[in-house]
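Sharing a structure with you now.
Only one protein chain is missing; all other protein chains are in place.
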Amino acid sequence: MTEYIKLIDLTKCTGCRGCQVACKNWNGLPAEKTQFIGSLQNPADLSYDTWCLIRFDEIENGSGLKWVMRHDACMHCDWPACVKACPSPGALVKTETGAVVHDPNFCIGCKACTVACPFDIPRYSAVNENISKCTLCYDRITDGRKPACVTSCPTGCLTFGPKAEMQVRARARAAEISGVVYPNNPKYQTNVLYIMPAEIRAAQLQHMNPNPKMPTTVLWWKNLFKPFTLIGMGAVAGAAMLHYMVRGPHEPEKKEGGE
Amino acid sequence: MSGKKEGMVYVTTLQERIVHWLLAGSCLFALLTGLGLMFHSWDFIAALLGGHYAMKWMHIFSGVVFAFSLAGASVMWWEHCKFVPEDAEWVKKAGGYLWDAHDLPPGGMYNAGQKMFFWTVFIFGIIIVISGLIMFNPLIFPVTLARWAYMLHAASVMVIAAFFIIHLYLGTFGNPGTVQIMFHGWATREYCEFHKGKWLAEREKKGGEESQAA
Partner (left out) sequence: MTNHWNDIQHADAILIMGSNAAENHPISFKWVNEARAKRGAKLLNVDPRFTRTSAVADHYARIRSGTDIAFLGGMINYAIRNNRINWDYIRDYSDAAYLVNPDFRGAADLDGVFSGLKGSTYDKSTWSYQTDENGVPKRDETMQDPNSVFQLLKKHYARYTPEKVCELTGTDPKDFETVCDVFTATYLPEKSGTIMYAMGTTQHTYGSQNVRAFSVLQILLGNIGVAGGGINALRGESNVQGSTDHGALYHILPGYLKYPKASEQSLAVYNTNNTPKSNDPMSINWWGNTPKYMASLLKAWWRDADLETGYSYLPKIDDTTNYSYLPIFNEMARGNIKGMFAWGMNPAVGAPSARLIRRALAKLEWLVAIDLWETETSAFWQKEAGVDPSTINTEVFLLPAAASMEKEGSVANSSRLAQWRYKAVNPPGRAEDDLAILTMLVNKTKELYAKEGGAFPDPILNLSWNYGKLGLDGKIHHPSPREVAKEINGFFLVDKEVDGKLYKAGDMVPGFPALQDDGSTCSGNWLYCNSISDTENRMMRRDTSDPTGLGFYHNWAWCWPMNRRIIYNRASVDKKGQPFAKDKPVIWWSPLKKAWLGDVPDGGGGPGAKHPFIMVPHGRAQLFSASMTDGPFPEHYEPLESQVRNTISAAQVSPVIMRWDKKVQEEVCDPMLVEGCNAAVFGCEEAPEFPIVCTTYRVVEHWQTGQMTRWLPWLTELVPNQFVEMSEEFAKEKGIRNGELVRVTSIRNREGIIANAYVTKRFKPFTINGETVHQVGMTWHFGYKGLVTGANANDLSPFVGDANTMIPEYKAFLVNVEKVRR
């Protein structure tokens, strides 16, 4: 199966929010009851029922006013922290397509992924006692179609294709506009890439991790403490056995017993 | 309740024994379910317990039992587990476990090793309980704190699990006659003299072996 990448060219987003609605449409997500929040952004944040959100940021700096609209959804990490943190087999899976898919049937609602995710993507529902998030439309892409958001995008901001091809395209486009590809951490790659214009930095945008990586706490937890729990128990058990064999039980010597 | 038995000393009260087993049982159960959650390859545990979802709640409830028993245990054993100068001597000689040491100072209710186990369980137990509480609803805490909670929970498990095995060994094979104390409360006088000389002397001075532990 081909591995895919969704490419988001921030220079081309017009904030039409077609992707946001298409996502709800395809995934059958209900509308939320919202209120005007002093920005066009609505709902205010991603949620159990909102997997894809256009975020609006007004940035004023030396080069004038920028109004950045950003398609925010799961980044589908190559090495997903959510999957790493997930205790329930099958609840969160990194598939061969690159999509990180959740299955509510297996999710036990522990919320570990919501904390582990470096992008704050998975959202928990207390009512359903499970999490949900963007699946990269796994059900579409395995059927040879593009994700609903990409299909709906009128401006060419969202594109989708095989990984190698899209990586080349991303680098070329970034070079063309003297921008950068996000994330640009070779140690933490994702199946969703952004083209960031030169004058915009991730740190200036809401809900965009300027330095995305596997959280250190997750690494220590999963790569150190987890194996060493077993190793430690085994080692100690072994030591105890050895002790018994060498030293025997610890008890008073019989001849001194009558003292 | 305890009555009197020839050549035996009544070491632990019923309350102590109940708390001990609640603590041990909940710890073991939480450990098993926790391992079941941490290691996908150990999903037989989940299978035995009715799936991961059920296991999640079992883990949480055993954690609650653990938290209360830990609190009870702390109250009960706090005084006994304060370190005394003789403990240094005991530690220097490794309690006689690793090489023969005939001149160990007479032990109190608990020796330095047991005290160390108590404090380990106490400190890491508190970390486990607090981090567990955070993990119960991490969404209301700052994400950094929540992430530390997951890490510290695991780290503490690592420590407690290792000590748990040591405790298991020393309480059974390692020290014959010990485990019975936690079942019926009695130990042989010989056992007590060997392990708890100082405690026995003090107790007898106070008022006979029949009297219940303070």
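So that you can tell them apart, the chains are marked A and B in the order they are listed, and the count of residues begins at 1 in each.
In this section, a residue touches a chain if its C-beta (ideal position, glycine included) is under 8 Å from a C-beta of that chain, and two chains touch if they have at least 3 such contacts.
Model, not experiment: these values are computed from the prediction.
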Response to the item:
Result, missing-chain neighbours among shown chains, is A
Worksheet entry | Full-complex contact with the absent chain, from A:Thr11, A:Ser125, A:Thr142 or A:Gln204 | A:Thr11
Discussion item. If I consider the whole complex, including the chain that's not displayed, which of A:Thr2, A:Asn42 or A:Gln189 touches that chain?
Written reply: A:Asn42
Discussion item. Contact with the hidden chain only, please: which chain A residues?
Written reply: 11-18, 20-21, 24-25, 30-40, 42-43, 58, 60, 65-69, 154-156
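Please note the rule applied: only the chains that are shown with their structure count from here on.
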Response to the item:
Per the touch rule above, chain B residues touching chain A in the complex are 35, 37-40, 43, 52-53, 55-56, 95-98, 135, 137-139, 143, 146-148, 150-151, 154-155, 157-159, 161-166, 168-170, 173-177, 190-191, 193-194
Worksheet entry | Touching residues on chain A, where the partner in the complex is chain B | 85, 87-89, 91, 106, 108-112, 114-116, 120, 124, 215, 217-218, 220-222, 225-226, 228-230, 232-233, 235-237, 240, 243-244, 247, 249-252, 257
